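Below you'll find the structure I mean.
Here the complex is missing one protein chain, while the rest keep their positions.
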């Protein structure tokens, strides 16, 4: 990281209020406890207050209410993590090392690459595809036919966009992601499966992020749609005809089955499974590794599953699960019997 | 979609009985409610009957028993979804745009590519490999040494087939799939792991479909075997020595552990886990996100797991799981005590 800024510049960039020496030069970011002179850090979680008090950082991003504990220059804001996000981006290395089409890329004569785009080594781009200004097609990426890669969007490496996929502006697609593979559509003919052609495609809005090795299938008839600002982590599976609402964030290893609609502003934690043909309302939050089997029409937090415990505890108790119905019935029977006994013994009034 | 057919041609193609104008020209497929003139749709699920009655489609595929509700031309069949599958395939765009070997592909001098096969840009094919007639090796695919890609089989993009993998006829492998990676075989030497070489390979039968980013590991000694007509969705993991029987279909994000044998005609829904060294009989159906921990020797439906519920409901009830064994014992104790009390109070006969 060779970038360097004055603290005043960083305050400006992240929208925080400067307290202290605006000329102080910052060359990098660090955690509170590891920071040294010339580095900036942030304080968000009260658990780490002792690190704040002892930090050697040259500046700290934090809430005004915490400013009295800060031994150095401060950038004050009510959302320190957001300001931190902006500061980190100042120190991120540039992605693009040039413009134009690498000599080892294979670009179809009928594809259109903006002169201000960059197509890296080994990329393959099919007929009718269009790569807009400042877009980046990384090494060994594959774009099928009639693909649109919008302005400023970046495919980092080995990303595959199948025919007709349309990516909006300023999207970021991580390596190994596959967008526009066939949905899993099969019709049964006396035991044998026949393929249902998947004639829709996939549309991503603007500012969408797609993690490494995530897969988003094309729709059967209509498109699979990922709206603006959606953030998908690694190894997520999005089946055909799914729709994901604006600014929903989904953590790794989650799978969403076909034709399900997920609202805006939702969060799905890691390893979640969602069955097909249901709807999740805006503002639904699903806990890690939970399985959603029906529509959730109210915002709120939903959870399922049984968490890990010592194996013997699990063994002893889980064996009882298959007795649960019987236990419930016997419990009810006991209550009845006991109540009758109490009546007989005149112990009704308690 | 520029393809266009007469309704009579489509009836012929899908094996349905034509009712109405066989000369009617059809240029595309649509859902019942979105279809307009020139499009064909299908009716399978009684829930959508109102869409059938109001459809603007030029033709609908449906059961003879539903024909009276169809306001337009009809293709009659007892399996509308199967006929639909066939019709959709009429409208699927062609995959191959040419034959021969793209100049940017790297084909070993000792590989054999049929003149009627197509090797796309950036593909790499190793010594001793054979690509048969009408097979397609898509952009940036990698075939190791001594790989067989059977007649009419297609690797869409960035597929990796490692050494000695054998793919039958008319298979379809989606982008990012890896077939023939090493199985996870390790021997422990006082805490350190040593690799067990994986000397088997992977064999796929005919008409197998493999989804995007799915992985199928090579066997340790013998081959991992995927039989004819098996359909695998995206991001499935098939471990070494597994055998999957004919026409079994497995949905996304499922993992099958080593040396397990899955019968024919099974379905595993999404996110299923199957432990190693077990057998699933023909006709076993496993519900989504279930974990199969022992052999299932009878056909039928199997399910596990606890589905998502409002977080507070979950919290309150799941905390009791660790008391389940104690609850069961106390319940039994109560029954005994109560029965003794009843005996004492002369209330035996109810």
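When the chains are written out, they are named A and B in that same order, and each has its own residue count from 1.
Heads up, the rule we're going with is that a residue touches a chain if its C-beta (ideal position, glycine included) is under 8 Å from a C-beta of that chain, and two chains touch if they have at least 3 such contacts.
Since the structure is predicted, the reported quantities are computational estimates derived from the model, not experimental observations.
When the missing chain is restored to the complex, the residue among B:4, B:53 or B:293 that touches it is B:293.
Looking at B:160, B:173, B:204 or B:281, the residue that reaches the missing chain in the full complex is B:160.
Looking at B:3, B:37 or B:301, the residue that reaches the missing chain in the full complex is B:301. Counting over the whole complex, chain B has residues 104, 106, 122, 124, 127, 140, 142, 144, 158, 160, 162-163, 176, 178, 181-182, 184-189, 191-197, 199, 213, 215, 217, 220-222, 235, 237, 239, 253, 255, 257, 273, 275, 286-287, 290-294, 296, 300-307, 309, 313, 316-321, 323-324, 327, 330-331, 334, 337-338, 340-341, 344-345 touching the chain that is not drawn.
Where chain A meets the chain that is not shown, the touching residues are 1, 29-31, 34, 79, 81-82, 84-86, 88-89, 91-93, 97, 102, 104, 120-122, 138-140, 156-158, 172, 174-176, 209, 211-213, 229, 231, 233-235, 247, 249, 251-253, 265, 270-271, 288-289, 305-311, 314-315, 318, 321-325, 327-328, 331, 334-335, 338, 341-342, 345, 347.
In this section, only the chains that are shown with their structure count from here on.
Per-chain Cα centroids separate chain A from chain B by 25 Å.
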